[in-house]
Structure formats: C-alpha cells, structure tokens
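Quick one: this structure, given as structure tokens, is what I'll be asking you about.
One protein chain omitted, others in place.
And then chain A:
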Amino acid sequence: MNQSEWPLWEVFIRSKQGLDHKHVGSLHAADATMAVQNARDVYTRRLEGVSIWVVESKHIHASNPDDSEAFFDPAADKVYRHPTFYEVPESIKHM
C-alpha cells in the first residue's frame, strides 16, 4: 500500500553562518528539489535556518543501540585523553 507514498527524507539545518547543520526532523517528498522546498516550509517558518541539507532516509546508516556498550565503552577508561588528567604545577602559567 506504500506504492504511492513519497520517499522519506531527513532534514538538516544550519541555523546561522559558522554553525554546523543539525538534524531537525524528516518529511516526505517526491524528489530532492521538493524535499528542500518542503523543508523550507516545514522547518524554517521563523528564520530558523540559512541553509538546508536533505538526505533520503534510506541512505542513513546508524550504529546499533544493542552494540552501544561494546562500541562506545572502550573510550570510558581512557581518562588520560582529557587535559584534566594531568597535574600542572601552580607556578606554571599558560598551559
């Protein structure tokens, strides 16, 4: 029954120059041009953006939440990657 449904697109918006594009939601559109136009109408009615990216949702590949422990936890015990791990003598400035 989904034959007639337009494809789903994910929408990313740059809120102002100098900031990165951020995911804001999704919408349906027949093609990329229409997706950008629809994103303008749906997600930027109040000057929320200066640039829009759209990506057809089927092209997004995501990490699996079931694997997130094995995937992300190895970073948890490497405190030496953070500057606060190191003690700097009080008399040392500019470090």
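In this text, a residue touches a chain if its C-beta (ideal position, glycine included) is under 8 Å from a C-beta of that chain, and two chains touch if they have at least 3 such contacts; residues count from 1.
As a working rule, contacts and distances are computed from a predicted model.
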Listed names "1,2-phenylacetyl-CoA epoxidase subunit A", "Polar amino acid transport system ATP-binding protein", "Nitric oxide reductase subunit B" or "Glutamyl-tRNA(Gln) amidotransferase subunit A", with the criterion being the UniProt name of the chain not displayed: "1,2-phenylacetyl-CoA epoxidase subunit A"
Selected residue (touches chain absent from view) among A:Glu5, A:Asp20, A:Asp77 or A:Glu90: A:Glu5
Those residues of chain A which, in the complete complex, touch the missing chain: 1-2, 4-6, 8, 25-28, 30-31, 34, 41-42, 45-46, 62, 64-66
